[in-house]
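First up is the structure itself, then whatever we jot down about it.
One chain of protein is taken out of this complex; the other chains stay put.
And now, subunit A:
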Amino acid sequence: MRALVNPTFVMRWSTRAVPWLGGLTLLLVAAGLYLALIASPPDYQQGDSVRIMYVHVPAAWMALFCYTCMAAASAAGLVWRSPIADLAAQATAPVGAAFTFIALVTGSLWGKPMWGTWWVWDARLTSVLILQFLYFGFIALSHAFDDPARGQRAAAVLALVGFVNVPIIKFSVDWWSTLHQPASVVRLDGPSIHPSMLAPLLVMAIAFTCYYVWLLLVRLQSEILNGKIRALRLRQAHG
């Protein structure tokens, strides 16, 4: 735990991990895309448009996963005053916002042929839209102050407040009878989705997760280096 908050340790460890993670991500994305677009069967009702699922569902999972990571890092940053945790939350926010955006856009593209509309105001879609605004709010708030540390701490409180939305998104399809279909992979009685579609979905999900960790480490490194440059400049300016 102590080692994790030490920038030098994070730097050394992540420099070693980044190339491996990058290679793994590319490999998994290639395999996942092959499985999803070529090897898996078309749906008996939806035809080929079901292939949107292999991007849409992992992106939506990642949107929630990134927010959870961001909230956890924010909590750690507030409790232990750890700069690395603050930086991790900062580095996660744009990635999570992008995943949310991808989930919304692919969902809209999938909704047009299947539901006959780009957008409906159902509980799942609305709560994910709120998630998107929470990400935007987090990013805007963390850059709104002249003192970056103050912005990071304010944004951390916001991330924790906004966390109430995460269980709402997860359970929105069960609590309200919605157009969006209920969970079909993570269920108590096992996945209701056929293995030939589950396999590419899971490969894509792991690929997306690796991509997130890869980006997170790269962004963390650049943030740490940025901090060092700022400190050096300050020291230069003060002579």
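In this text, contacts are C-beta pairs under 8 Å (C-beta built on N, C-alpha and C of every residue); 3 or more make two chains touch, one makes a residue touch a chain; residues count from 1.
In this text, contacts and distances are computed from a predicted model.
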item: Candidate names "Heme exporter protein B", "Thiolase family protein", "Glycosyltransferase family 2 protein" or "Amino acid ABC transporter permease"; UniProt protein name, chain not shown; value: "Heme exporter protein B"
item: Which of A:50, A:78, A:93 or A:125 contacts the chain that the document leaves out; value: A:78
item: Contact partner of the left-out chain, one of A:11, A:72, A:98 or A:130; value: A:130
item: Omitted-chain contact residue, chosen from A:12, A:112, A:150 or A:228; value: A:150
item: Touching residues (missing chain, whole complex) on subunit A; value: 78, 126, 129-130, 133-134, 136-137, 140-141, 144-146, 150-151, 153-154, 157-158, 160-162, 164
